[in-house]
Each structure stands twice: as structure tokens, then as C-alpha cells.
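Got a structure here, written out as C-alpha cells. Questions coming.
Of the protein chains in this complex, one is absent; all others appear in place.
Each chain gets a letter, A, B and C, in the order it is written, and its residues are counted from 1.
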Amino acid sequence: MGGVEVLTILVFAVFVGFEVVSKVSSILHTPLMSGANAIHGIILVGAITVAGQAEDGWVLALALLAVVLATANLVGGFVVTDRMLEMFRGRRPAPGAKEDAR
Amino acid sequence: MGGVEVLTILVFAVFVGFEVVSKVSSILHTPLMSGANAIHGIILVGAITVAGQAEDGWVLALALLAVVLATANLVGGFVVTDRMLEMFRGRRPAPGAKEDAR
Amino acid sequence: MTASAPLLDPTWTALLYLAAAVCFILALKGLSSPKHARRGNLVGALGAAIALVTVFLSSRLANIPWILAAIAVGAAIAAPVARRVKMTQMPQLVALFNGVGGGAAALVALLELPHAGAPEDGWVRLAIVFTLLVGAVSFAGSAVTFAKLQELMTTRPVTFLGLPVLMGAVLLAALAAAGAVVATGSVPLAVVLLALGLLAGVLLVLPVGGADVPIVISLLNAFTGLAVAASGLVLGNVLLVVAGTLVGASGTILTRLMAAAMGRSVVHIMFGAFRGGSTAGSTAVSDRPVRSSSPEDVAVLLGYAQKVIIVPGYGLAVAQGQHTAAELAGALEARGIDVEFAIHPVAGRMPGHMNVLLAEANVPYESLKEMSEVNSEFRQADVALVVGANDVVNPAAKSTPGSPIYGMPILEVAEAKQVVFLKRSMRPGFAGIENELLYDPKTALLFGDAKDSLTQVLGAVKAL
Partner (left out) sequence: MTASAPLLDPTWTALLYLAAAVCFILALKGLSSPKHARRGNLVGALGAAIALVTVFLSSRLANIPWILAAIAVGAAIAAPVARRVKMTQMPQLVALFNGVGGGAAALVALLELPHAGAPEDGWVRLAIVFTLLVGAVSFAGSAVTFAKLQELMTTRPVTFLGLPVLMGAVLLAALAAAGAVVATGSVPLAVVLLALGLLAGVLLVLPVGGADVPIVISLLNAFTGLAVAASGLVLGNVLLVVAGTLVGASGTILTRLMAAAMGRSVVHIMFGAFRGGSTAGSTAVSDRPVRSSSPEDVAVLLGYAQKVIIVPGYGLAVAQGQHTAAELAGALEARGIDVEFAIHPVAGRMPGHMNVLLAEANVPYESLKEMSEVNSEFRQADVALVVGANDVVNPAAKSTPGSPIYGMPILEVAEAKQVVFLKRSMRPGFAGIENELLYDPKTALLFGDAKDSLTQVLGAVKAL
């Protein structure tokens, strides 16, 4: 994939990231931060790639460390976000009512 | 540019298009429609490309017709949108006040 | 026919197109914010300028003088029209510009068909067929909306017995033709497809009542966006893909928002006439007693009030009475009376209609109140003067479940001490339903064309 295509996609991702979040209610700031935090745990894909290409023991060891760290970020992030949001379960107001409030 | 890249960009464009517009106040519905209308006048770029490759008289004639139509869309669209918005000029409320209202 | 060598390499071309695409995104963003709307539109124009320069510098183009001439012709036709059109005719002009864009996309696709020869170009042919069909629907549909709004034809829904069947048949035929074009690449078949698309566009818009037309324009606008995106796939031009998709997506949302502001669904607007649920306005006239009034009486009522709220509606726009309304407001304010205009978001026949109309008549922005701000103020108002509005003040929206406007937020004029309606008859408004408020004891009616009535009231106020 060429540089310009990646740049194009990057620019669009910036816009999407900005726009999607710009209306969030302050109640959700913490779960949103935590959820976004989980998403960047996807660096795990990169860590796996590097570990899968490692040929030398040191490199493999460091790459596996990266895998452990990235997994902790990814798994822990989604779990902790789910726990936060679980607390709100069953407490949803009538649909719509909550969307308006902020 | 490969198919997947184009697809990726397309998907992102859909998200951006959705998100950007989803908060618009009803006062701006008409100018926004008109502005979006002007933007698709960019088909002019396509019409120019086709006309620039035309080798046969008929094709050129049709392509030039497309250029005329597309130009009307593009130029007319931006001009008419500007005229609509001009009517609001000098009538802006204090910054912020209007953003909240809807 | 000389071909010039491109000045820009592909990377620069792509970067410039990306810049244009970003301009378009920023344009939509700006247009969605009252503060930056005008700048947003200019940014969009800048994006288009960047793209045009880029296409000339980046491709090996023949026929450049012809192309420049065609651009000049197009601009020379469109710009003056766009400059001079009256505010009330904006919607049909937007429809017109949208239609020609769709037509241009269809033509581009048609001309590219012979170049999409290779068998692995199945995808390209699919994109061509899509552009052809959708572009043609948009072109013909926009033409019909133009005719309706310009009153070149009836603005009432046009339906006939076999319409749904005919529509189905046309769509099936179009699908068949589309399949054949993808399979064979035949240009004559593509022309047939184009014709079917035009027919489908006409049939799609005919049954829509004139008052729903702005929403149809928005929908066709989204269609044209999609056609342009598909043409971008055909030509391998990412900018067209991006710009078209942006317009397609935002146009879809906008259509839904517009329909929602009227408490309707898009499907209902497009196909409501088939189910007999048209809301094009019934013309049934009630004969229950009402209290009708004279210009002099209304002038006294207004002239000795402390606070007057004017509620403009479709009738004011039709009667072109905005300047007179502004004058009346001025005359009342000169008497020390507090005057405000209450703007309902869907008053009139296009969104923001009243804002544009009154802004044109130089009503100061501070006097224009949005529904949410003004509703609590009716209680303090001595007179609510309803000029050519009806549905937007109809209490049935709050009190009568099952009414076509039930659930739509309204301007609560019934809270004012006195209500005066300026209208020509007892005919209902767009939604075709009676307004109980007309029969309320505190309501007075002044019959006549809005502009005439306003002029008479203005004269009487000045004579007080």
C-alpha cells in the first residue's frame, strides 16, 4: 500500500476520531477513555508479527515481553471498561430521555 | 490504487459524512443541502477527464455536454449557497449562543 | 487535438486530491455550524478549485480549448441565475443544479463504458451501470421536482391506478438491462438503461406532494453523490469516490433529519400517496362559526399591546409579505411595543425558510426567536399574530394522538392572551387537518392574502 493511500486513510481516521467523540456526555468520559485505551492494545498484532519473525533469542524474548504487555493492555482494557459500564446496567432511563440529558 | 484501499477510504468517507452532519441545526438544513449539492459538482473532474480522452466527435460532444452540466452544478451550487448564507451575515449572535440553540 | 504532457506525478496528484477531499470535509463541517457556514462553503469552493487545477496538470488531456470553452459556458449560465434567483425560488434552483450533476455523472459513465472492455472489469461495469441508473433517476427526478416547485405542473401528488405496477415493471426492466450491460458491455443497451432510469426518476417523484419536495431534493442529492462516487470507481479517481461518498452519506442523514423535523418518515413521504396517506393538504372547508375581524380591530389590538409575537408561516412566504411584516414590526416597536418573531423549524416549505425570508427583509437577528426560546414567552404576550401559518401552531400536535402531526413540537400561541390569524380562508395547511385554535374564543381571524392584510393593518396602526 502506497504512502498516499496510507496518508489518506490516516486523515480520514483523524476526522472520524474527532467527530465520533465530540458529543460525548461527561458521564461517559471515563469509560470512553478506558475503551479507547483498550483499542490501542491492538498493538498486540504488531507484537505478534515481530515475535513471529524473531530468529534470535534476545529478540524473541523482547518481542514476547511486548506480546505480554500488549495483551494486558487489550484484555485488561476491555474487561475493565465492561465492568465500569456494567454498573450502569438496568439503570437505563427510557430510551431517548438519557440521550437528551447532558 | 487497489480495491481494498478504495473500499477502506469509502467506508471512512461514509463515517465522516454521517458524523459531520448529524448535529446540524434545522436552520442550516437548506444551505447544507445546497452546499453538499455543490460538492458533487466535482463530477466535473470526471467530465474533463473523459472529454480530454475523447477522439471521436460524438463522444467529445457528449463529454462537453457533461462538462457544461457539471460546471453548472459546481459553480451554481457554490454561488447559490453563498447567497443563502450571505443573508445571515451580520446577524450572527454572540459566539456560542447560537451553537447551543436549536 | 494535441495532448499536453502532465506536469504532476501521481504522488503529487494524489496529495492534491487529498487536500481537495479534506476541503470538502471541512466544508460540510463548516456548513453544519451556524458560525462557520459561509466560510465552510468557501472552503468547499477552494477544494473544487484545487481539484480542477490538479486535473488539468496531472492528466494527458486533449481538446483543452474545447473543455475550457464548455466550462466557461456552464459557469456563464449558472452563476448569473444563481446570483439573481429570488429567495423563494431557491429550492427549485438547488433541484436543477442537483439534476444536472446527476446527468453529468450518467454521461461520464456512458462514455466510459467502451473503455471497460476487459472481462476482469466486471466491477467497473457494475459501477458504470450504477452511475448510469442513479444519475438518470436523479436527473429526471430533479426535473420533475423543478417543474412542481416552479408550478409548471400541479404541485399535488400525481398518482394513477397502475403507478405502483408500472414502477415495479420499470425497475425490473432496468435491473435486466443493467445485468445485460454488465455482461455484454453493449452501449445501445446502456442507452436503454439510461432511458429506463429517466422514466424511473419521473415515476418516483410524481406521487410526491409539492410540499414534500424539499425532502425529495435532499434525497436525490444523496443519490447524485452516490452516482458520483461510483463514477470515481469507474475512472479510478479517489477524489470523486470520496466527495461522492461524503455527499451520499451526509445527504442521507440530512434527508432523515429534514423528515424528522416534520415528524414524518422518508418512506412515508416517498410512497405515502400510494397508501392514500398523502398530506398534500386537503381543501375541505369547515363551516363552524369563527370570530372574524377587521384590519382596524387588529391594529387596535396590536397598537395597545405591550408584547406582540409574530408567527410567520408558509402563507407569508407565498404572499411575499416578509417586508410588510418587518415594517409592521418596526411600526409597533416605534410605539414602544416589544415585538418578536417566533420561528418554527419547519414553518414554510423548506427548512430554515422563515429565517432566510425574514433575514432578507432585514429583520434584526435578535428579534428572531427559535421555538425552544420563545415558547415560554407566549404566556407574557398580549397578542400572537399568526401570519399564514397553521400546522406549526396546531394544538392537535399535542392533544390528538393519531393526527398526522401528532408529536411534532409546536409554537404554543394558545398561551398568549389573544391570537390573531391572517389567512385567506378556513382551509387547513399542509397537513390537511383542522386547527381547533381557529375556533377558540380568544382567536380572531382576518381573512385575506397575507401581504394585503398586513398592509392594511400597517396602515391602520400608523393611523392610530
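Quick note on the criterion: a contact is a pair of C-beta atoms (placed from the backbone, for glycine too) under 8 Å apart; a residue touches a chain by one contact, two chains touch by 3 or more.
The shown structure was predicted, so the numbers you read here are calculated from the model rather than taken from an experiment.
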item: Visible chains in contact with the missing one; value: A, B
item: Footprint left on subunit A by the chain that the document does not show; value: 1, 3, 6, 9-10, 13-18, 20-55, 59-60, 62-89, 91-93, 95, 98-99, 101-102
item: Residue numbers in subunit B that touch the chain omitted from display; value: 2-5, 7-8, 11, 15
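Keep this in mind: only the chains that are shown with their structure count from here on.
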item: CA centroid of subunit A to CA centroid of subunit C, Å; value: 40
item: Where subunit A and subunit B are represented by their mean Cα positions, the distance between them in whole Å; value: 33
item: Separation of mean Cα positions, subunit C and subunit B [Å, integer]; value: 15
item: Multi-partner residues of subunit C (at least 2 other chains); value: 25, 238
item: Two or more partner chains touched - positions in subunit A; value: 2, 5, 8, 15
